[in-house]
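Every protein chain but one is kept in place in this view of the complex.
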Amino acid sequence: MAPLFYIFAALAILAALSVVLQRTPVYSALSLIVVLCSLAVVYLLLGAEFLAVIQVIIYAGAIMVLFVLVIMLLNARQETPTDRSRLARWLGAPLLLVFLGELLFAVWERFPSASTRAAAAPDAGPRAVGALLFRSYVLPFEVTSILILVAVLGAVVLAKKRL
Amino acid sequence: MVPLAHILALSVILFGLGAAGFVIRRNIITVFMCIELMLNAVNLAFIGFSRYLGNLDGQIFVFFVIVVAAAEAAVGLAIIIAVYRNRGSLSIDDLDSMKL
Partner (left out) sequence: MATGSDMPLLLLAILAKVGVVLLVLLTTVAYAVWLERKVVARIQSRWGPYLVGPHGLLQPVADAVKIFFKEDIVPTEVDRIIYWLAPFLAFSLALLSISVIPFGESLTIGGATIHFQITDLNVGLLFVFAVTSLGVYGVALAGWSSNSKYPLLGGLRSSAQMISYELSLGLGVVGVVMLAGSLSLREIVEHQRGLWNVFVQPVGFLIYFTAAVAETNRVPFDLPEGESELVGGFHTEYSSFKFAMFFMAEYANIVTVSCLATLLFFGGWLGPVFGPSLLRGLLPIFWFCLKVFCFLFLYIWIRGTLPRFRYDQLMAFGWRFLLPLGLLNVLVTSLILAWRSV
């Protein structure tokens, strides 16, 4: 079980590097889909089976389809590198590594490797998640449904050629 | 089982890569995709904690993050389409007319 986590974690990191470094937007989008699917496998390994499938259906299967269709519609070409700031280019990568190192150090200190985790995974099937969602969290649920309605209306109005 | 620190380390690395991409990239759609990468890193951290603490609240939050990300992607891409129709370019270097 544990080696599978490391395999898919490595795949996720490689695909994320590909998202950031690829010149063509379509390849970035496909790499992002690989990241999403490997994260879904990681969720499954961590016991969150319902969320793993939801991640694939909604994130990889609907949101990323939207991205890919917009890229195709707008015919996004390869991007030309900019040379606005030489300082950013030379200072950027080291600063990023420092930032990551700081966060990793903070995480390592707070949760040392030997810390124990809950013995049994909570039952994260659809029934348990649904029970929690519709009892304790019913207000955020209703609010997000209104949010989605607003988003749909907004997207239609913004993308229309003529109202 | 996988130690919590390793899960959070993966989350941190993905978040850092997303943040780096957000700052470096010039194509507006790629910038948007790096935002989604950051959101996923946060989702992973939530699920890691949910497993660590043994309750499902983290997973409920991930559910809401996914829903909000969907709404945001829809509206954001509609804005990008509108901007492309008006300015004719997808490079953020050409879209900085509000800068001083």
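Per-chain residue numbering starts at 1, and chain names A and B are given in the order in which the chains are listed.
Here, contacts are C-beta pairs under 8 Å (C-beta built on N, C-alpha and C of every residue); 3 or more make two chains touch, one makes a residue touch a chain.
Treat the numbers as computed from the prediction; the structure is a model and nothing was measured.
Put simply, the hidden chain is in touch with A once you look at the whole complex. Only one of A:A12, A:A60, A:L132 or A:A159 touches the chain withheld from this view, namely A:A60. Touching the chain that is not shown, out of A:A9, A:I33, A:L46 or A:L132: A:I33 (per the contact rule at the top). Against the chain not shown here, subunit A presents residues 26-27, 30, 33, 49-50, 53-54, 56-57, 60-62, 65, 68-69, 72-73, 125-126.
Going forward, only the chains that are shown with their structure count from here on.
Subunit A and subunit B have Cα centroids separated by 6 Å.
Chain contact summary for the complex, subunit B toward subunit A: residues 1-10, 12-21, 23-27, 29-30, 32-34, 36-37, 40, 43-44, 47-48, 50-57, 59-60, 62-64, 66-75, 77-82, 84-85, 90-91, 93. Put simply, subunit A touches subunit B in their complex at residues 1-2, 5-6, 9, 12-13, 16-17, 19-20, 25, 28-29, 32, 35-36, 39, 42-43, 45-48, 50-51, 54-55, 58-59, 62-63, 66-67, 70-71, 73-74, 76, 79-82, 84, 92, 96, 99-100, 103-104, 107-108, 111-115, 117-118, 120-122, 124, 128-129, 132-133, 137, 140, 144, 147-148, 150-152, 154-159, 161.
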